[in-house]
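So, chain A:
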Amino acid sequence: MEHEVLLDIQHVSKSFGLTQALKDVSFQVKQGEIRGIIGENGSGKSTISNIIAGIYGKDEGVIRLNGKELRAATAVEAEAEGIALIVQEIGTIGDISVASNIFLGNEKRFVSKGFINHREMNREAKKALEMIGVSSIAPEDRTDRYNLEERKMIEIAKAFYTHPRLMIVDETANALSSHGRGILYAAIEEVKKYGGTVLFITHDLEELIKICDSVTILRDGVYIDTCYGSDMRINELKVKMVGREMSDHYYRSDVEGSMGEQVVMRVENVFTSMLKNVSLELHEGEILGLGGLSDCGMHELGRLMFGLDQPYAGKVTCTGTDQGLKSPVQAIKRGIGYVSKNRDTEAVILQDSVKNNVCLCSLDKISKLGFASPVQENRFADQWIQKLKVKVNNRGEYVASLSGGNKQKVVLAKWLGRGSRILIFDCPTRGIDIGVKEAIYHLMEELKEQGHAILLISEELPELIGMSDRILIMKDGKIVCETMRGPEITESLLIKEMI
Partner candidate 1 sequence: MKRKSVKLLTSLLVTASILVGMVGCGSKTESADAGSQSAAGETEESSQPAEPEEGDTQKEADAGTTDKIKLGLTIYSTTDATAGPVVNNMQTACDGMGAELVIATDEQNPEKEITNIENLIANGCQAVFCLPYADDSIPRIAKICEDSEVYFGFYWYDLSNEETHDVCYASEYFLGNIYEDDVWSAYTAMKTLNEAGASHIGMFGLPTGRTTTTKRDNGIAQACEEFGMEILVEDRVNTNTSDDAASSVESMVSAYPDLDGIVIAGMTQTCLPGVIQSLQNLGLTEKVKVSCIDFNENQTEYFEKNSVNGVIGGHFTGGAWLAVLAVNKLQGTPLVDEPVSIKDEFIVLQSADDAKNYDAHLYQELPYTAEEYAQMSKKINEAFTYEDLLEIVGSYSIQDVMTRHNVK
Partner candidate 2 sequence: MNKKISNSIVVVMVPIALYLFFLILRPKSFGKINTIYIIFTQSFITCMIAWGMQYLAKMGEFDLALGAEMILDSIIAALLSTRFGFLGMIAGCLLSALICGILKGVLYRVMKIPIMILTIALIYLLGSFGGLITNSAALTISYEYTFLGRAPGNVIVFLLTGILMYFLANKSVYGSNVNAVAGAPGISRNNGISVEKTKIRSLLLSSMFAGIAAIVQLSHGSGVTPSVGLDSIQNIMQPMMSVFIGFVMAQYVNVVFSIFVGSILMSIISNGITALNWSSAIYNIVVGAILLLIMAYMNVAKVYSKKHEEKMSAIANMKEMNMSNV
């Protein structure tokens, strides 16, 4: 039967400072449809969902819901329009009760004689949880008593309880176990049953095929295509998602992997809450790829090898000493550099000038007895800004005003300026435009020739396959497979290992 259009998005654009998150995106979603939205990191899929749900404003364009222009400025107004959003990060507040979280922002429903009737609220919350088949959570408990997955269940219950006309699920699945995902898929089915529409945002293609009726593909903020029903085939989608031919000139050209003899860093039988008996060796002049789903423990391993966390058992050592790493300060002294996944909060100081960011961890090198004249600092900063070709008018500008790619160049300038021989890259090209991506790949190649050891942690398989000499795949905290670089390595082979 012909469903009329529920959601009509016309020429929507949005930019954060210099980075253009969405460029003139238009597409329609029919009533009762489960529409997937896929795209690589930084393709704008989360941005469009937040704009629809009223968390971000849009720069240009019009969004119509059921023919009426949608001007929701906050989540509460969006809810009034029948839109519910499950955010990617944590959407519940730890200090307050589960029931307060579910009805956060609209406690007025339970107000009688000016005061909230908590019993009523808890009962309603219990009902909401039972509605999605969750009975292990007590509404009056504090929310931080429950683990991540249970808190996601609370968010799903909160979204589902309002019987939204349009439910947006933003990359929630990957944080859930199979049991949790079952509950999520059941809830989505329920919404479809009562004629609601679902926007399901993910970057996991198998899950998408199973759940969605149709899928819209975004790449670097631009609308590519929408496929329906049977013509949603994985590799076609992937090609559209990635878009660029898997041409070799994009990544490394040499086919054979190579590495130096010298082991630069060793991880021996490390146990933490996320890692189970992980061991690996990093050689000089090697790019070691580390892949897996985002919660497989590879990010935690990256932090461990920089001394940010301490293992419960086992050791992380560099050559020359068998003493474990105590702190980042020690790691830097031993020549390790770490490029964090969350660039804006950890890898770079936004509210500080480019010069300070570049010179910060090489102050002891630049200065004599701790004192460094501005001239020396400027010379050092200019040298590395020029070497990494960071686009900035003057070195005094704040890093906050730079684009994603340029921020990453500043971070690289910082570590190369420090002369770190071991570099840990955690999703280095996440949310970065193509041009800078390519520059980073070439830089990695150069560093490899100069004998640097690089640990490349990435959620993008093409990048891993294209750049690494050796690839380790992790799953649920364990290293499950090791492959050398070679033409026979394909994405599907690795994906089988990851899931």
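The candidate set was assembled so that all candidates are chains of the complex that A comes from, given by their letters.
Quick notes
What we mean here is this: contacts are C-beta pairs under 8 Å (C-beta built on N, C-alpha and C of every residue); 3 or more make two chains touch, one makes a residue touch a chain; residues count from 1.
Since the structure is predicted, the reported quantities are computational estimates derived from the model, not experimental observations.
Touch with chain A in this complex holds for only one of 1 or 2, which is 2.
Listed in rising order, the residues of chain A touching candidate 2 in the complex are 55, 74-77, 87, 90-96, 100, 104-108, 111, 114-116, 118, 271-273, 275-277, 311-313, 477.
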